[in-house]
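The complex is shown incomplete by one protein chain, all other protein chains being positioned as in the whole.
And then subunit A:
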Amino acid sequence: MTTTDAPQAAPPPTGKRRIGDVVFAGLARSSGLLILLILAGVAAFLIVQAWPSLAANTQNFLTTQEWEANVREDPAFGIAALAFGTVLAATIALVMATPVAIGIALFIVYYAPRRLASLLGYMVDLLAAIPSVVYGLWGIGFLAPQLVPVFESISRYLGWIPLFAGPPSPSGRTLLTASVALAVMILPIITAMSRDVFQQVPQGHREAALAMGATRWEMIRLAVLPFGKSGIVGGAMLGMGRALGETMAVAMILSPSLSISWNVLQSGNQTIAGHIALQYPEATGYGVSALIAAGLVLFAITLIVNMAARYVVARGNKEA
């Protein structure tokens, strides 16, 4: 079967290529390639620099909790405690931030009067513009002391949950405090993504729900949330990516120590990013290389979370 039986197809356009077109296409293409090169370069740098310490490590890097890397011979260090603290802090932040973000987005799109809505949207975006060192100061100076009594009552009433087993740290500088600060920091991105997708819900779907006697909340449940699911999930995972890598605020709030502890009311946990920031100035011997190995793990975790987010969003777009 032939597909080209059109008699005398027009000759292919062969006109000479205009110089502006060529230049612009070249610029765009090289910018696109540049991003791949940068990514590959970072990954290569991390692997090459991490290799000496990983090769010399006397312990299993993935399962060891200690960090004895600032030596000239026989370093013994591992990522287990740090990776655990990182993922736990980011997950708790996500659990706290996502429902609030969905609520804010729903309020902005479907409940607030128009002027309040745009003001509120602007304020949420402003949250994203606050430097993380400011969040860190806020975390140490305000949040941690304020949370101490809260932690005390949490451990009194919910102490039977391993996460909240006491006794709570008297300084308040715990993983949960860091998670609260992280939750505030990732709130804007989750809100923005949810708000965008809620605004795209076709009017027809919303009216269909209302026309059969749905209240506003029922309309949201029937038409808005199912449509917005992929946007919410995507936003949450981008927020998680941010929470995983966040350094300054976490490093400032958490005291330097290393252990795997489910008890988020006590000090003792640390995250990869915070650990690197705190240790780097004093690193000697295999120390720098070991910290870069930790960075490599963070890079991998963040990459996986971001790719998962893109995948979920893309799949959702295809369905809708």
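Heads up, the rule we're going with is that a contact is a pair of C-beta atoms (placed from the backbone, for glycine too) under 8 Å apart; a residue touches a chain by one contact, two chains touch by 3 or more; residues count from 1.
FYI, contacts and distances are computed from a predicted model.
Between the listed names "Phosphate import ATP-binding protein PstB", "Cation transporter", "Cytochrome c nitrite reductase subunit NrfD" or "Na+/H+ antiporter subunit C", the UniProt record for the complex's undisplayed chain reads "Phosphate import ATP-binding protein PstB".
Note on the undisplayed chain: of the listed residues A:208, A:260, A:283 or A:308, the one touching it is A:208. The omitted chain makes contact with just one of the residues A:71, A:222, A:260 or A:277: A:222. Residue positions on subunit A in contact with the hidden chain: 114, 202, 204-215, 218, 222-223, 226-227, 229, 319-320, in rising order.
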